[in-house]
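One structure below.
Every protein chain but one is kept in place in this view of the complex.
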Amino acid sequence: MFNPTNCLILSILLFAIGAYGVIAKRNILIMLMSVEIMLNAANLAFLTFARLYNDPTAHVFVLMNMAVAAAEVAVGLALLICVFRHKKSVDSTKLNLLKW
Amino acid sequence: MTDTIFMVFAVMSIASAIAVVTWRNPVHCVLALIASFAGVAGLFYLLSAPFIAVMQIIIYAGAIIVLFLFVIMLLNLKKNEMGGDAPVQDRLFTVFLCVITVIILSIPVVATFTGTFYDQYKKTFPKPDANLGITETIGQEIFSAHALAFELISILIIAALIGAIYLAKKRQRG
Partner (left out) sequence: MELKELVTRFIWLIPAAPLAGFIINGLWGRRFSKNFVTLIGCLGPFIALLVSIAGFRALSMIAPAERADGIVYTLYNWISAGSLHVDIQFIIDPLSSIMLLVVTGVGFLIHLYSIGYMGHDKGYSRYFAFLNLFMFAMLILVLANNLLMMFIGWEGVGLCSYLLIGFWFEDNEKASAGKKAFIVNRIGDFGFILAIFLIFTSCGTLTFSGISEQAKTLAPGVLTAIAILLFVGATGKSAQIPLYVWLPDAMAGPTPVSALIHAATMVTAGVYMVGRMSAIYVNSPEALIIVSIIGGLTALYAATIGLVQNDIKKVLAYSTISQLGYMFLGMGVMAFSAGIFHLVTHAFFKALLFLCAGSVIHAMSGEQDMRKMGGLWRKIPVTFACFVIGAIAIAGVPPFAGFFSKDEILWKTLERYETTHAGLYAVLWVIGLLSALMTAFYMFRLIAMTFFGAPRANEEIMHHVHESPFSMTSVLVTLAILSLIGGFIGVPHLLGGHNWIEGYLEPVWAHPESAGAVTTEAANHSMEIINIIVSVLAGLAGILGALLIYTKFTALPAKLTESNSGKFVHRIVYNKYYIDEIYNALVIQPIKYLSALLWLIFDMAIIDGGLVDLSATLIAVFSQLSRRIQNGIVNNYAMLIFIGAILMLCFFVAQMAA
């Protein structure tokens, strides 16, 4: 039996876990993974509403979302490699030049 | 029956997501991420979106995870290069923030879907549309109403591709 409440709560939980990962983890790799979890949570919410309203537009949105996520991961990981070459570390606290 | 399967997938995705953000070793994290993605893909299927579910497996569990693994292998991180976690008080504060988020976001959800609206919904739309989520519907939707967005996404991906190659490329000396 389809219950939108459960699906949405699940989506919220996944989102919160992802957010925790982005904020609390100091490993850039895992921060990127957490971002993926957050995106998944958003996709889940989209599909729930698609089901609720019988609207295929949300499906298109999810596909776009995946494409953007793929692009984001590609660029993000390339940047990570770049950073690693300079700093020999993937620790986000080592990248504190933003304060100057 | 459906509820049981839903619960299995739900627990699977949540538990492995928690594993991703708590474990230290990136390789383990990636493996947990696969499980999380798989769980979410199952949920997608349950939400009558079989095409998206398959895409989830192919793109996320296939392409993105492989990319992560490649990078992890490429970097060959040592323990002191990995970063780890924030200090305890920061993590507790973050947990606090996340709990608040969950509560705040749950309020409208619960308020909406347990009231009269949900009862009405159960009566009027008990069954999903048969055509929802099958490849043909999505294809027609993409190439008619969202053709422009589709083209733009392709440009974005090309840009990301070029950017990624440029960034990751070893600089020529001199």
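For the reader, a short list of remarks on this structure follows.
Read from first to last, the chains carry the letters A and B; within each, the first residue is number 1.
Operating definition for what follows: a residue touches a chain if its C-beta (ideal position, glycine included) is under 8 Å from a C-beta of that chain, and two chains touch if they have at least 3 such contacts.
Every value quoted in this text rests on a predicted model; they were computed, and no experiment measured them.
Though it is not drawn, the left-out chain touches A, B in the full complex. Interface note: of A:8, A:23, A:44 or A:73, the residue touching the hidden chain in the full complex is A:23. Along chain A, the points of touch with the absent chain fall at residues 19, 22-26, 31, 92-93, 95-100. Annotation for chain B: contacts to the undisplayed chain at residues 86, 94, 97, 100-101, 104-105, 107-108.
Everything below uses one rule, namely that only the chains that are shown with their structure count from here on.
Between the Cα centres of chain A and chain B there is a gap of 6 Å.
Interface of chain B with chain A (complex): residues 2-3, 6, 10, 13-14, 17-18, 20-21, 24, 26, 29-30, 33, 36-37, 40, 43-44, 46-49, 51-52, 55-56, 59-60, 63-64, 67-68, 71-72, 74-75, 77, 80-86, 90-91, 94-95, 97-99, 101-102, 105-106, 109-110, 113-114, 118, 121, 125, 128-129, 132-133, 137-138, 141-142, 145-146, 149-150, 153, 156-157, 159-161, 163-168. Partner chain B is touched in their complex by these residues of chain A: 1-10, 12-21, 23-30, 32-34, 36-37, 40, 43-44, 47-48, 50-52, 54, 56-57, 59-60, 62-64, 66-75, 77-82, 84, 88-93.
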